[in-house]
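In this view, the complex is presented without one of its protein chains, the others remaining in place.
Right after this comes subunit A.
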Amino acid sequence: MVHFTAEEKAAVNSLWARVNVELVGGEVLGRLLVVYPWTQRFFDNFGNLSSESAIMGNPKVKAHGKKVLTSFGNAIKHMDDLKDTFAELSELHCDKLHVDPENFKLLGNMILIVLATHFSKEFTPQTQAAWQKLTTAVANALAHKYH
């Protein structure tokens, strides 16, 4: 089980309080689809993903990005218990969605880069390290039920 120090939790929570989940969620998922185009295969029914502007403007991408980041918000409330928190989502991603867990790490990196664009001053190396630890732990928790 991953242990987060009080400082790490504070770094994560203080930034999270200022995140516009709808805006940032859409950007995060959009960037995943642009930078790692193979991930588009999981979103065949999302309509037009033919260009960067199509992806970033796609309402289904924005809505799903919001959903994904909202789930991340749940992770932040349960940083000491990520495996149980994500047990059901882990099964869903494995058994129904067939997503290679490697993609969870890629999404985690997109979260960090988008946060860096929004919070230049606050995104110190220490803050990044706390968020890096969180996104890795969430990725592992999501991969936990894979078989």
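Keep this in mind: contacts are C-beta pairs under 8 Å (C-beta built on N, C-alpha and C of every residue); 3 or more make two chains touch, one makes a residue touch a chain; residues count from 1.
Here is the rule we use: contacts and distances are computed from a predicted model.
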Name the chain not shown, per its UniProt record: "Cytochrome c oxidase subunit 5B, mitochondrial", "Ribosome biogenesis protein ERB1", "PIGU protein" or "Hemoglobin subunit theta-1"? "Hemoglobin subunit theta-1"
Any idea which of A:I55, A:M79, A:C94 or A:A137 touches the chain not displayed? A:I55
Tell me where the left-out chain touches subunit A, residue by residue. 27, 30-31, 34-35, 37, 52, 55-56, 109, 112-114, 116-118, 120, 123, 125-126, 128-129, 132-133
